[in-house]
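Here the complex is missing a single protein chain, while all its other protein chains stay put.
Note that the chains are named A, B and C in the order they appear, and that numbering of residues resets to 1 at the start of each chain.
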Amino acid sequence: MSENVLEIKHLKTQFFTRKGVLPAVDDVSIEIPAGKIVGIVGESGCGKSMTAMSVMGLLRHPGRVVSGEILLCGRDITHLKPRELAKLRGKEMSMIFQEPMTSLNPVTTVGKQVEETILLHESCSREEAKKRVIQIFNEVGIPEAEKRFDSYPHQLSGGLRQRVMIAMAMVCRPKLLIADEPTTALDVTIEAQILELFKRLRDETGTSIILITHNMGVVAEVCDYVYVMYTGQVMEQAETFELFANTCHPYTKGLLRSIPKLSEKVDRLYTIRGVVPNLLHLPEGCNFCTRCDECQKRCLKEQPELYEVKEGHKVRCFLCEKGGA
Amino acid sequence: MKKKLAMTLAVSMLAASVLSACGGQSAQNGTTASGDAAQQSGASAGTGTEIPASSEGHEGYLNVCLSADIMTADVQKTSNDYEVPMNIYDTLVQIKVAEDGSSSIEPMLAESWEVSEDGLTYTFHLRDDVTFQNGNAFTAEDVKYTFNRMFTEDGTVNSSFLDQIAGAAELMDGTAEELSGLEVVDDYTVKITLKEPFGAFLSALAFTACSIYDEEATEAAGDDFGMVPEVTVGSGPFIFESWTPNAELVLTRNEDYWNGPAQIPGVVIRIIPDTETQTMMYESGELDLLDLKTNPEAVDRITEAYPDQIVSGPILGVDYVFMNQAVEPLNDVRVRKAIQMSIDRQMILDELYGGRGKVENGLMANGLIGYNENLPAIEYDPEGAKALLAEAGYPDGFTIELGADSSDSEMRTMITEIIQSMLAEVGINVEITKYDQSTWLETRRAGEMPMYVSSWTADFNDPDNFFYTFFGTEENSKIRSINLTDKAVMAEVARARTIVDEEERLALYRDLEVQLMQDEACMVPLWSLDHLFAVSQRTKGFQVSWNGFSDSAFYPVYFEE
Amino acid sequence: MKAYENPSLESEKISGGQAVYIDQQSPFYPEDNSADIGESDTILDKILLLVRQNKLAVFSALVILIIILLAVFAPVVAPYDPAAQSLRDRLAAPSAEHWFGTDKLGRDIFSRTLYGARVSLAIGLLPTLISMVIGTVLGLFAGYYGGKTDFVIMRLADIMLAFPSLLLAMVVMYTLGGGIVNIFIALSLVNWASTARVVRAQTLSLKEAEYVEAARSMGVKKTTIIFRHILPNCLPSLIVLFTLNIPSAILSESSLSFLGVGAQPPSSSWGLAVTEGRRYLFSEPWVPLVPSAAIMILVMAFNFLGDGLRDVLDPYLKEQ
Partner (left out) sequence: MLKKILKRVLISIPVLIGVVLLIFIMLRIVPGNPVVTLLGEHVNQQTIDKLSAEMGLDQPIVVQFFKYIWNALHGDFGTSYRMNRSVTQMIMDAFPYTVKLSLLAALISWTIGVVAGVIAAIRQNKLLDRLFMGTALLGVSMPIFMAALLLQYVFAYKLELFPISGYEGFAALILPAIALGWNSAGSIARMTRSNLVEVMQDDFIRTARAKGRTESGVIIFHGLKNALLPVVTMMAIQLSSMLSGAVLTESVFGIPGIGRLAVNAIEDRDMPLLQGTVLFTTVLIIIGNLVADILYSVLDPRIREVK
């Protein structure tokens, strides 16, 4: 495997609320190789966004990284001062968010907002910055880039706004781009275009991308490698093809089954039964045991670890304890 | 671009405000040098930042203040605002107060005068060396013009001071063209005939309301007379220089004054509505004169701090509790007497006014011509009052309304509250009703106010000014809500003013006083007060006006640096 | 609160606009909210939250409660008759006998302040309540019916809001004359417009809510929809607004009294006590300072409580 842009080692992020300590991210280790797209999948509240936030250093009170390491290009950034971390954000690593509608400052032109990123991290003149903004607008496929420079967010469609967000994130050529549900709010055709854009950007710039999504279809389409998260833990991780071909964890299976397939005729769409448990009141054993179709007695009492079933394919399930499924 | 425009607008607005403010500041700097006024008085800790009240060009002026702006300087059209007229106009005669407090009528524009035997004809010999401030010479024609104007001009309110002159009524209702009782004998002689003898006529003439105007200037000014300083011309020691409404009035010395120019270059009268502010300004040297009557609560402090700078004079006026004889049970003389006996006037005077004044037992004020020192005292006797009430059929007291004017001074308000609580002691439940001023006046004028507290200060120094005002006619007694039932006394009051013989007249007034105030207990006389002013260290020669008015003449004032 | 009278914002968002329907899932701590507090929060829950969260607001509520109790039990607590004069003891300094000294007529300031609390509380609560009822009803109708009703009511509100409130109250007092009852009337008449605006804006957004649509399609009477379905959802904002309007009513009373068109002696409102006492600021400072401190404490308490309530009841302003 080539050099890793990002390595997350045993990351624990917790929220210290009045009601108790929420283990939002629980012992997560993730590796992002250079020039790859890595997907993190899971239902809402599974900790995937919190993992991203931890990496970016954007956790807000009462959330805090408790332990673990985050290595960006080999450098531990977990203990950087806020100011130093800010220097990395937007330059070395950047992030785009789920809500393109609200993620842009409504009272500033989009051009200025993208330009701001450049001016923050590089010393260059305004004209030069503007030129680069228009250039990146073109790169991310914003038509009439020069005209759009002076547009306000509300004047743009959702897809265009997300492209602006991508432009903003990519304009300083970061090594790592975290895209948190970037297409969830968009309609399907736009989604496809955006995903295509990610692939293109990755190919052209070599930027590694973390794609956070709950949509297995998206994963299948663009990701090289996938982490499946549930209640703050990685449940299964594998190369995309391997994961789809050789799904091990009951949770992943459930996720895959809930994708409607045109080829099969079903009366009712499959859903994983039950709801995500409250993080404050997690089951004693496997976190998924309350919803698992294949739950055994042991699952109720003991926490499974990540078992390697194949090289690069790990599963947190007793069923895979002995490897293979 | 529109955004830019709006921003520019907003910024320029702010800038303009700052600039105008700075402009003001530089103007200020121009005048700080003139701060001599501020260096005066007791404020020794002055750090030099006090800025004298007067603005540019008014260095060395006397700084005084009024609580409210004047309405007009045309004295024929105001019954309140006498300060400016007292200083810019002259009257035919004037009242002077001697050291012993007795007052006398002295010459002013009239050098001398004769009164006929029957008391009907007054012949005035006028000064021939008087010029108005516009340079016009003062002649008898001006007197004629002025007095005629009082009856013919729209909006005059002071005709009652002159309506004893023969032909006044005809002139007022339009049946005559001229005041028949006023005859110009020659340029410097005026003969005035009254419709009936009026012992107080000279005193009335001495009142500021009867100031003499220049015919030419006044006619030329028209409606602007009294409103626009430049055209408001008199013959007085000061010239009405400027008037910034609600801010200040400036009077400048008349260099050609017939009696010699005043010793101060002028007067700046500032309008300071807040009396607390007035006191602070006096203490910090921004004012040369502080009227302690408008700020009674500061009296003790100021008199203690500046004992040598207090000028005091009696107020020729009395505070009364009025009782309406048309209202039950005030129609019963026993009830009225009981009320008289229930109010501890001495205590109120001592506690509220530090005893600076005199409890009065009659109608007339201490210092008034004919004042009776020896009236029997009305004793404070709540037990006796209760007995009287029981006798009158009110052993458990009764409830009565006391109407108060919401614009009353705080002192007056306190007094009504104290009276309320004192009357409660004898079982009389006083309900204080607040009226706004016009309703209060209207109710009172309609004769329907059951009880109220008010005061009367002499306009001219004669008992007539008290007796006739309250009891002279049925109308007069009604508009004060007294509704005197004893018509015989009323007739006597009306007769008194026509008696020519001074001794006889004053004797009658003394009798009437006993009848009205003691026997019939028409009202509760409370007290007459001293009027205290505090002057700055440099200010000398200031005299309280003879009747104790707040408005003052500044001609005698001089500075001692 | 005045701050939300913003006319251009009213269609955009108004404090508490979609009170209950806002997505509670803040991206920063989704787990916390969705899992536990959730959408089923009642006002009571939120107030409990406030109790735990904002000590200052709780303290303020306590202060208000104490003042209310003192006012109610003034006859028991007050050592003297508030109207009893004792001229000989006038302007006495605070002492064991007279805790806060005596005023210009020798009345016990402590007792007067206790009784004055009745007046000031009444002035804070009653006119505010009346004006808010007026404003709420008008706002509901304007928002729900729209069209001409809306236009007329809102122009009326515009007219009221165009006046500087103190001047308008002065004019009303000029017309009616001084006195406590007239202050009630004046303040009730003056302050309804801002409530009407807020309620109207909320009604506009609530009108479109599914469950209201549903009720409408089932033929529920309009007044029922307005008062059963829309009004309860305006309540959180109304509570906040109410708490924050009280101080301005109390201060208005003192201003009116200062200008001589407010409460009239011998009544014992705090505003009047300050006004009457200000002459003694130099010499007997306790006379004006005690009632002004009382006003300040009460007003501040309501402000803090209102701010606290807003933080928990108003999702827009939810703090960390």
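What we mean here is this: a residue touches a chain if its C-beta (ideal position, glycine included) is under 8 Å from a C-beta of that chain, and two chains touch if they have at least 3 such contacts.
Note that the coordinates shown come from a computational prediction; the quantities given were computed from them, not determined experimentally.
Partners of the chain left out, restricted to shown chains and counted across the full complex, are A, B, C. Considering the full assembly, B:L441 is the residue among B:A326, B:A424 or B:L441 that touches the omitted chain. Only one of A:S94, A:T183, A:Q233 or A:T247 touches the chain withheld from this view, namely A:S94. Checked against the full complex, the one of C:I159, C:V181 or C:A214 touching the unshown chain is C:I159. Touch with the hidden chain on the side of subunit C covers residues 1-3, 5-9, 12, 26-27, 155-156, 158-159, 161-168, 170-172, 174-175, 247, 251, 254-255, 258-261, 271, 274-275, 278, 281-282, 288, 292, 295-296, 299-300, 303-304, 307, 310, 316-320.
The set of subunit A residues touching the chain not shown comprises 56, 58, 82-83, 86-91, 94-97, 99, 102-108, 116-117, 120-121, 152, 154-155, 165, 168-169. Contact residues of subunit B toward the unshown chain are 2-3, 6, 10, 13-14, 17-18, 20-22, 24-25, 27-28, 43, 45-47, 49-51, 53, 55, 68-69, 71-72, 77-80, 154-155, 157-161, 227, 244-247, 270-274, 276-277, 280-281, 283-284, 286, 407, 436-439, 441-442, 445.
We adopt the following convention: only the chains that are shown with their structure count from here on.
Taking the mean of all protein C-alpha atoms as the reference point, the chain centroid lying nearest to it belongs to C. Averaged C-alpha coordinates give centres for subunit A and subunit B that are 88 Å from one another. Those residues of subunit A in touch with two or more other chains do not exist in this structure.
In subunit B, there is no position where the chain touches two or more neighbouring chains simultaneously. Residues of subunit C that touch subunit B in their complex: 83-85, 87-88, 90, 104-105, 174, 177-179, 260-261, 264-266, 276, 278-283. Residues of subunit B that touch subunit C in their complex: 275-276, 279, 295, 297-298, 300-301, 347-348, 351-352, 406-407, 410, 413-414, 417-418, 420-421, 432, 434-436, 439.
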